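Notes follow the structure.
A single protein chain has been removed from this complex, and every other one stays in its place.
Now for chain A:
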Amino acid sequence: MNRFSYARPTDVAEAVREGSPGDVRYLAGGTNLVDLMKENVERPVRVVDINRLPLHDISDLPDGGLRLGALATNADTAWDARVEERYPLLSSAILAGASPQLRNAATNGGNVNQRTRCYYFYDTATPCNKREPGSGCGAIGGVNRIHAILGASAACIATHPSDMAVALAALDATVQVTGPDGDRAIPFADYHRLPGAEAWQDNNLAPGELVTAIDLPDERFTGHYTYLKLRDRLSYAFALVSVAAALKIEDGRIVEARVALGGVAHKPWRVKTAESVLHGETPSHNAFLAAAHAITEGATGHGDNDFKIGLARKAIVRALRQAADGTPQSQTDKRVA
């Protein structure tokens, strides 16, 4: 690990002052940043430890929504009674990810800001446009079983590794940030970005900006939802493909459909126009298949990951069936029903 200077502010304004100049990283749970520092992928000159900031609470919003503090841990969030009751999709997605130890340390802000697990990003001996702009992409033409099939670019085919973020995308969350130029709210769909030519930029945070909270709207999908995660082993592995699905069904017809994919793109993948394919339909295999094709339109494999295209479509169909039937995927009994 490189040597760095260390600051531990106790209020948000002070943190932003400390965090603004140059090569600075905010430290929360450390489960991703400390690992990347050990690998020499991250080499901050200064680390601003934000764990003493008052951002640990989960609180009701006046409009009926829920505010998840940026420093609330993933475990405390997944097991918060209000989250379990009102946003079971989010609880399920969090519990599908990482391990209990990691979820006890990892925070909500850190979860959405975690970086790709692309092998080439981690291996400083190989080219990577995300780690070293302009050096090339080792994954294109390399070993790319875990890589993106949607929204990738000639510069980068990395995926976003989070499960939590997939549920947040489906739930239309909002990311609250603060920074040198003040506060702003970023709709979740606009928070992460596709790699384009600037693969090093995971999201649309400006330099020095800090996530303070994630807000969930007062729109609850408690009856018809599922988080279906497919991976090489049943626990403690990143998704090859995951699906967060949420439906509203009235008089036997779908009136609202949300589908977000993980493990397939540089950001949680949602296509709102494709979701509308389901509106007015009765839940059926054919309707789900049509939606699956619409959501994955333009999917492109890179060799090792060609299988993900078919897998994603089947996973969408299966997840929509689970959601429609009101039988969400268990995160302990891993049999896919």
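The definition used in the following text is that a contact is a pair of C-beta atoms (placed from the backbone, for glycine too) under 8 Å apart; a residue touches a chain by one contact, two chains touch by 3 or more; residues count from 1.
Convention: contacts and distances are computed from a predicted model.
Candidate names were "Aspartyl/glutamyl-tRNA(Asn/Gln) amidotransferase subunit C", "(2Fe-2S)-binding protein", "Iron ABC transporter permease" or "Chemotaxis protein CheC", and the UniProt protein name of the unshown chain is "(2Fe-2S)-binding protein". Check A:59, A:99 or A:204 against the missing chain and you find that the one touching it is A:99. Touch with the chain that is not drawn comes from one residue among A:14, A:35 or A:219, which is A:35. Across the interface with the omitted chain, chain A contributes residues 1-6, 8, 27, 29-31, 34-35, 37-38, 45-47, 49, 51, 75, 79, 98-102, 104-105, 235-236, 331-333.
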